[in-house]
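Just one protein chain is left out here, and the rest sit where they should.
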Amino acid sequence: MKRAVFRHRLLPWALLAPQLAVTFVFFLWPAAQAGRQSFLREDAFGLKTTFVGLENYARLLDDGEYLNAIGVTAVFSVSVAVLGMAVALVLALAVDRMATTARGYTTLLVWPYAVAPAIAGLLWWFIFNPTIGLMPHVLGRMGIDWDHSLNGNQAMILVVIAAAWKQISYNFLFFVAGLQSIPASLREAAAIDGAGPFRRCLTITLPLLAPTSFFLLVVNSVYALFDTFPVIDATTEGGPAQATNTLVYKVYVDGFLGLNLGSSAAQSVVLMAAVVALTVVQFRYVERRVEY
Amino acid sequence: MVERRPLLQAAAHLVLILGVLIVAFPVWLAIVASTHPQEAFQTGLIPVWPGSHAVENYGAMLGQGLSNLGAPPLGGMLWNSLVMALVIACGKIAISITSAFAIVYFRFPFRMAAFWCIFITLMLPVEVRILPTFKVVADLGMLNSYAGLTIPLIASATATFLFRQVFLTIPDELMEAARIDGAGPMRFFADILIPLSRTNIAALFVILFIYGWNQYLWPLLITTDEGYYTIVAGIKRMAEAVDAIPVWNYVMAAAVLAMLPPVAVVILMQRVFVKGLIEAEK
Partner (left out) sequence: MAAIALQDLGKTYAGGAAAVSGVSLDIADGEFVVLVGPSGCGKSTLLRMIAGLETVTTGQVRIGSRVVNDLEPAERDIAMVFQNYALYPHMTVRQNLAYGLKNRRMAGAEIDRRVAETATMLEIVPYLDRKPRQLSGGQRQRVAMGRAIVREPAAFLFDEPLSNLDAKLRVTMRGEIRQLQRRLGTTSVYVTHDQVEAMTLADRLVVLNKGRVEQIGAPLEVYRRPETVFVAGFIGAPAMNLLTAARDGGAVVLDGRPLPVAAPPGAGPVVLGLRAEELHPVAPGTPGALDLAIAHVEELGAQRLVHGHVAGQPLVAAVAADLALADRLALGLNPQAAHLFDAASGRRLA
């Protein structure tokens, strides 16, 4: 907290007004509405709405599609996080050994951050297109039949690759920063202590990278939960047969396309709870810094 | 350090080159595809090396677009995206920096309540409140407008938090010296705080520009008038229609154009951006 402050009473409110106004009108109010909506049900013609308590939530637990979406989301999130982070970590460790070429490699690896998830999805969809795509052609030569509009697993692989591809840059940057914050003297001491490069990596570098890794795990999870909506929408649209229907996509499909407002609202609230949990985790546990 | 492991060094280079190739691969194919005539895609395999139709394809997309398939000329969409990205970036920075200033440098009743209100927005991504927010925007008559595209996305907790952190690390003595020198709060803000936050503002600009440019769901929902389509949201519409008649070369040209500005911004401001990204997330 600051010791030195200004004593004005009204000025701060004037300064905060724009943010608070937008927050209230476009965040808090709609969120409250979603909450309210989750307790209601509209009839088929949109004429009458009844208060149904927690019935919308209860329905979710019974809903095969919803449970499927939970499973899909779990598989999806874990795969994206693991793939995105593993590749980024290997690249970061490699760049860490470079001296003069590090900057060049970094530039070449950073720019995908700027690519929109929707476009990333489109690009990979193009590569995996069953008719003219490059990968199906290569896979076909190896005896694998690729058609992600028919095969649910293949659809999942497609969206996982597209979503992870985009995240590699972001993870890479943070891993590089994490590696640079490990004091050189620690690695020199380990070298003098007889540890070769691999042993140093395993016993010193990776353990000290743990805070960064944990942080990235949380961020990647949030990313996989929400920011991947465009990837799915631009490629598989939740299909085939619900194979890539993640929770966030289902909210959109049920609400906007299916017009089942109550259920969609309930799903939104559940997702909100998930985000709250993840944010709490992030602020509580990730804010610990390792001291050197 | 004295190290005799040339193999390891070579392996590291190899890994990095592979990484660069994997990362560049999809975009390379897109660029290649955008330089071929339509017929190239009917033979059943996308080309891997560039063709010769670059100028025609890009010209066509910028000029007429695929209007028969529901996609307006790219030029217009690019413009909309630009407006959206710039307004969001500048707007978010302006709002967040003043809010952070208020929260850090003043003591007033309900200060913490205001802080938590802002904090909560971290936990309310657009996808979680789309329907009600859409309704609010519709009720306010903001559909199909630049206002509707930008204002609902402008209140961001991350930027406010970043500035709050920056301000907290600025020594108290600066503010006390300024006060003694007769500066009121706004003067202190303008003459001292803002200049000191320059690098953070620059880095945030890059991050927020990309955020605004790459918005997908929101523009998709609230724009039905072609004149307001943004390019990233518009891409989907184009690709949707593509199943019927493969006009991949045009779609890929559009994708390349859609990627160009944010990527250019990142590369040009790479150092500032990298530094700011790490700090923003701490």
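Per-chain residue numbering starts at 1, and chain names A and B are given in the order in which the chains are listed.
One rule holds in what follows: contacts are C-beta pairs under 8 Å (C-beta built on N, C-alpha and C of every residue); 3 or more make two chains touch, one makes a residue touch a chain.
Please read all numbers here as calculations on a predicted model, not as lab measurements.
Touch with the chain that is not drawn comes from one residue among B:Met1, B:Val55, B:Ala113 or B:Ile180, which is B:Met1.
The chain not shown here is touched by just one of A:Ala189, A:Ala241 or A:Ala273, and that residue is A:Ala189.
Touching residues on chain A toward the chain that is not drawn are 183, 185-186, 188-196, 199, 203-204, 207-208, 210, 290-292. In the full complex, chain B contacts the hidden chain through residues 1-4.
Basically, only the chains that are shown with their structure count from here on.
With each centre defined as the average position of its C-alpha atoms, the distance from chain A to chain B rounds to 16 Å. If you check the complex, the residues on chain A that touch chain B are 2-9, 11-13, 15-16, 18-20, 22-31, 33-34, 37, 87, 90-91, 93-95, 97-98, 101, 105-120, 122-127, 129, 131-134, 137, 165, 168-170, 173-174, 177, 188, 191, 197, 215, 219, 226-227, 229-230, 233-234, 248, 251-252, 255-256, 261, 264-265, 268, 271-272, 275-276, 279.
Within the complex, the chain B residues that touch chain A are 1, 3, 5, 8-9, 12-13, 15-16, 19-20, 22-27, 29-30, 33, 41, 44-46, 48, 95-96, 98-99, 101-108, 111, 114, 117-118, 120-125, 127-133, 135-137, 151-152, 154-155, 160, 167-168, 172-173, 175-176, 179, 185-186, 210, 213-214, 216-217, 220-221, 232-233, 235-236, 239, 246, 248, 251-252, 255, 258-259, 262-263, 265-267, 270, 274, 277-278, 281.
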